[in-house]
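Shown here: the complex without one of its protein chains, the others still in place.
Take a look at chain A:
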Amino acid sequence: MANLNIRSKQERTYQAIVIGSGISGAWAAKEFCDLGVKTLMLERGRNVEHIKDYPTTNLLPYEFPHRNQIPQEIQEANPVISRCYAFREDAMHFFVKDTDHPYVQEKPFDWIRGYQVGGKSLLWARQVQRWSDFDFDGPARDGFAVDWPIRYKDIEKWYSHVEKFAGVSGFKDGIPHLPDGEFLPGYELNVVEKYFAEQLKKHYGNDRHMISARCAHIHGNAEYYAQQGRAMCQNRNLCQRGCPFGGYFSSNSSTIPWALKTGNLTLRPDAVVHSIIYDEEKGKATGVRIIDRLTKETEEFYADVIFVNAAALNTNAILLNSTSNRFPNGLGNDNGLLGKFVAFHNYRARVSGEYEGHSEFTTSGGRPTSGYFPRFRNVYKQETDFLRGYAAGFSASRGVGPDTSGIGMDLKNSLLNPDKYGPWRVGSHMMGETIPKETNFVALDPNQKDEWGMPQLRISVDYDDNDEKMVKDYIEQMTEMFTKAGFTNIQSADSKQAPGLDIHEMGGVRMGKDPKTSLLNANHQLHAVPNVYVTDGASMTSTSTQNPSLTYMAFAARAAHHAVAESKK
């Protein structure tokens, strides 16, 4: 490994370094740049420029040689990524292939990654529900993990801050445990989804809700977003290819170009972070050592403040690999808890059915979101034999298809004139909170290394009894709700999918009040190295049920402002 620090140290010195260009890293970089901070953003993958590097974005279905199916050879070589719903012919160039970046599964874990500028912000499902104090209070009330060192009041204005800039459509639903935000006009539910919402009200009073999921799409007020170069969502539902309109929020369409425009951002793709450099004399971190992805040469960059936003598990890996005399077990890891208390969302179960009613209706056009069923279990007090609860996605749809039983001219006529309306199909999937435990952890493998000489990550994460009970309860409850709503042919399934496929892995560098039991303080600073911040999924003390990205964005913006305020002291 050659060391190629040919440029002067001064040339490689910035005021802030952000590791990672995904949804949280790019937010931190944007805030820094807006505040006049000279920022270096490191990204391990290749550059992906908005629009220019979306090769499939305007392809028509017939332009995909396998009509969007992944060829068998690729599937067999990459079983983990092939299980991801969005790994299709149109977006596979944005996903990490198993074969390129191996890791060690002590227990089955489907680690879904996007190594490129923008990270997984190009591929996310764009659902953005706020947390409330019913979530932040969780660990303290129910006696697991550690108490969050922050509450809703600490993060509320930052939610508003990021929602306004990212563009979030939704309705003010007035649900105490799913706070309303700064919303663009919402997307109306369809006739059967509204019917289900009414049925819930009728049978369960004000306890169970079905709302239009808040999503990070521009719906109305396009003028405000024109200054970011973004336009209205066109309802294409091809988001995973990259959106040429910037209709949904991604680092690539929004925060990165915005930060670049300030002149304060230096974007360095192909920079695989090796470690954070800790200076024992100064008692702080002074920079970041990288390995160039292509040349494999090492280079060092320096800054007063370092943000680690490499995506939850890779943030853990970087800190674990940042060893020194002071921190032999990883940066800031005085208590030995770094990498532990990893958790995720339980997405195992689905309930589906049919509905014969409203048969005179169908839908037209497209929309980027669907229904959201907020948590109702154990919200105000402990009610069940498992801790916490689950939210659920819900949608109703109706297809029109041809009769394909025939052959020849009959079949052809039928194909070209589809008129067979089936019943409405309704479907729901659970999004369960999992309880962080010391036994669910990631660590560096002592022997196996990757192509860049970096230790491979060992992942040891599994479900527990609480998760099994929650799956059972979700299936029972959703089946009951479907039955009461008059849905028929109700089917449930437990996919038993491995953790990770939810793509909501969290923790390992958790926040907390006490340095003995947590890694980060209330401002996202490492207790032991306050000029290093972690504001991605790694910082999560508990997981709640909401899709987590919005919270990471708010964390990143809040922490960046904190870091700037600190530097002025």
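Rule of thumb we're sticking to: a residue touches a chain if its C-beta (ideal position, glycine included) is under 8 Å from a C-beta of that chain, and two chains touch if they have at least 3 such contacts; residues count from 1.
The working rule: contacts and distances are computed from a predicted model.
Asker: Could you tell me which of "Sugar ABC transporter permease", "3-oxoadipate:succinyl-CoA transferase", "Cytochrome-c oxidase" or "Twin-arginine translocation pathway signal" is the UniProt name of the chain missing from the displayed complex?
Answerer: The record for the missing subunit names the protein "Twin-arginine translocation pathway signal".
Asker: In the whole complex, not just what's shown, which of A:188, A:451 or A:514 touches the removed chain?
Answerer: Checking the options A:188, A:451 or A:514, the one contacting the hidden chain is A:188.
Asker: Please identify which residue in A:52, A:261, A:412 or A:449 touches the non-displayed chain.
Answerer: A:412
Asker: Identify the residue among A:12, A:93 or A:268 that touches the chain left out of the display.
Answerer: If we include the chain that is not displayed, A:93 is the one touching it.
Asker: Could you please point out the chain A residues that touch the chain left off the display?
Answerer: Residues 55-56, 58, 60-67, 69-74, 89, 92-93, 187-191, 193-194, 234-238, 360-367, 404, 407-409, 411-413, 415-417, 419, 421 of chain A touch the chain absent from view.
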